[in-house]
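What follows is chain A.
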Amino acid sequence: MGGWVAITILRNNFMAKIKINKNKCKGCYLCVVNCPNNLIKIEKELNIKGIKSACFSEGKCTGCAMCAVICPDGAIEVYRDI
Partner candidate 1 sequence: MIQKKDTALKNAEASVKSLRAVEHHYCAGCGHGIIHRLICEAIDEYGIRDRVIAVAPVGCAVIAYEYWNFDVTEAAHGRTPAVATGIKRVRPNNIVFTYQGDGDLAAIGTAEIIHAANRGENITVIFVNNGVYGMTGGQMAPTTLAGQKTSTTMEGRSLRRDGYPLKILEMLAVLPGVKYVERVAVNSSHEVLRAKRAISKAFKMQIDGKGFSIVEVLSMCPTYWGMTPIQASDRIKNDVAIFYPLGVIKSC
Partner candidate 2 sequence: MSKNRVLMCGNEACGEGAVLAGCKFYAGYPITPQNELTSYMSKRMNETLGVFIQSESETSAINMVFGASAAGVRVMTSSSSPGISLKQEGISYLSACELPCVIVNMQRGGPGLGNIAPSQGDYFQSVKGGGHGDYKLIVLAPASVQDMLDLTITAFDLADKYRMPVLILGDGLLGQMMEPLTIPSEIEPKHYDKPWALTGCKGREPRVIKSLLLADGALEEHNKHLQEKFKIIKEVEVYSQSFNTKDADIIIVAYGSVARIAKAAMTLARAKGLKVGLIRPITLWPFPDKVIQEACARAKKFLVVEMSAGQMVEDVRLAVNGKVEVDFYGRMGGGVPGEGEILKHIESLGGAGV
């Protein structure tokens, strides 16, 4: 049980965020479907390419980086607390 609590505390205090380079995004949205917590949505505005880029929405990012791993265009940076 103790282990679970520790993980929960760690998770709750864990700071992470992603930064999507909207003008690099080509709009494949593979990040959207690969985020385990559904935290990535589609932007309403068009980017420089005339594409609705992916963007981070509300919610707690765990920094798992699944979005950056799948992004074919290297448009996502993941920052997390170390």
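We adopt the following convention: contacts are C-beta pairs under 8 Å (C-beta built on N, C-alpha and C of every residue); 3 or more make two chains touch, one makes a residue touch a chain; residues count from 1.
For anyone wondering why these and not others, all candidates are chains of the complex that A comes from, given by their letters.
Please read these numbers as outputs of a predicted model, since none were measured by experiment.
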item	value
Candidate from 1 or 2 that touches chain A, complex-wide	1
Candidate 1-touching residues of chain A, taken from the complex the two chains share	15, 17, 21, 24, 26-30, 32-34, 51, 63, 65-82
